[in-house]
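If you scroll down you'll find the structure; I have some questions about it.
Selected chains only, in their assembly positions.
Each chain gets a letter, A and B, in the order it is written, and its residues are counted from 1.
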């Protein structure tokens, strides 16, 4: 297994790890609870000193061949471990417990507080003492950087922008002028917060020639707490007012969020999703990869949209839609399955017509 | 309403604003034409001292509840304003007039001429006296930066590139070696002009193994006047010759323009559009979000392509196509509407066959 050489991996006794995770260790396996675990790995990759997990009982069989030292399972998978070559930790949510184990074992490099000499700070930028401003970063005039926040090399925070506490701005990420980030926001490399919205008014120039007149985009972006934004993703600033990404929402790579969109809390936007302007997403909306949402639509709480779908109308709470243009998911599924029958169906109808009307038509 | 705190908003008397826009003020409302307006806002957000607009008479009803001080409307909406809590400005193109009002009220931060000490200029770079080269920018040898042009922090202009007058290159945007920009071009953050085109020739290496041999991309990109290119969008340089983006064309975020494409003037490319190599777009072509255009196609003047469509053939002047593969828009619309009937249709044909032939088939 390869893991990043730059993480400062720790080690815990299995009993300590169990306590940290609120998991119940099952004693009696060949691996004592005093044994050390120093890293997490997938079921396939795990070896000596590794913790892994099984999501639920359907994957129980996979336990057999594992070379992990500890496996996190749920109660339905609790078993007599006498003599087995791994310890079991029982936890109601093995996937989440594994995530927390990875977190505990891989605290990540500590970012030194302070400002690297190659960073450029404009007048009036306010940097918290515990913030870390890395090499080649830019912080504009009047911008605020909160405590514990790290700007990784080359990150850009524009004039008047406000970054909360404990954020991580990835290498070469951009927060444009006046945009606001809450606490614990993570921006992956190359993401752009606050690019101009795509707004033009059809007009004519002084010579009477047609032109697309730029509508100045004077609004901002507000990113709430615990949001993560993927590499290369873009959140446009509002024309007026603000574009909002709600608390705890997670956005994957290369996603486009149009100006004046308002995304609710706890949404999941997979890679390469595109939201046109003024989209409104409720709480916990899930959009599959490469989905497109037309402008000014409301995607309500808990709605789900299948990958590559094109949504041209509002989606009701809890509904799942798929297809382009999108249909209720089950309707789309049946139609998509039948699609390949179409050429055959044409032939069959021609045969029927011949029999019935004595001709093709 | 939240607007960017870093814009240096001005204020105008309503009568002054009307004059600037070439609009006719209707006197007599409760708001005198000497009152000050200092910002623009959408109809919902507007409050005291704000100007807003109504696109056309269909939205007339929305006027009733507004708290704006001034509303720009077209002649069809001119009305007796006696006693109303807002003034009316009459203009034949309210949306364009509003854009110009936003422009007048928000001149944006003045970029100081000169070169920031942290910027790196190679030998022979020619920077106009009135150009502004911000922190951490790079300008390669022999590159030219025109008067009034601003490179925002971290922008990159490669060797031998030429940037015209009054351009704005956003934070961390890239213009690669030898590429040419006209006047008043705007690049949003993270856009890339002049990346290598995607060209390989199937070949074998000295050991007889297959390989994809890179075709050197020695051409350039030429961006004409008044073009805007969105965040994260990429315009590839030509293999030989040049890739062209025509005058006044506007390109949204995360758009891919393949090598040797020639895009005409006044086109609109929405977010996440992809043009394969050697695409030729005429004048005023409009491509919806996530559209894909196969290589070597001609999309003629005034053609429109619906969102998410996949175009595999030329499109005639003024035509609108939709779907993947794309069909004439109306044909596609009817077929797309009928799509969900397909499973039912299969059943119905089976019933007919049973009746007619005594069996399913």
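Here, a contact is a pair of C-beta atoms (placed from the backbone, for glycine too) under 8 Å apart; a residue touches a chain by one contact, two chains touch by 3 or more.
Fair warning: this is a prediction, and the values are worked out from it, not measured in the lab.
Asker: Please state: how many copies of the shared sequence does the complete assembly contain, given 2 in place?
Answerer: 3
The working rule: only the chains that are shown with their structure count from here on.
Asker: Superimpose the Cα trace of subunit A on the Cα trace of subunit B, which carries the same sequence, then give the rotation angle to the nearest 5°.
Answerer: 120
Asker: So the centre of each chain is just the mean of its C-alpha atoms; given that, what is the distance between subunit A and subunit B in Å?
Answerer: 26
Asker: Help me check something: in the complex, which residues belonging to subunit B touch subunit A?
Answerer: Subunit B reaches subunit A through residues 1-7, 39-42, 45, 93, 95-96, 98-100, 102-103, 106, 108-109, 116, 118, 135-136, 153-154, 170-172, 186, 188-190, 226, 228, 230-232, 248, 250, 252-254, 266, 268, 270-272, 284, 289-290, 307-308, 324, 336, 339-343, 345-346, 349, 352-353, 356-357, 361.
Asker: So in the complex, which bits of subunit A are touching subunit B?
Answerer: It comes out as residues 118, 120, 122, 136, 138, 140-142, 154, 156, 158-160, 172, 174, 176-178, 190, 192, 195-196, 198-203, 210-216, 218-220, 222, 232, 234, 236-237, 239-242, 254, 256, 258, 272, 274, 276, 290, 292, 294, 310, 323-325, 327, 331-332, 334-335, 337-339, 341-342, 345, 348-349, 352, 355-356.
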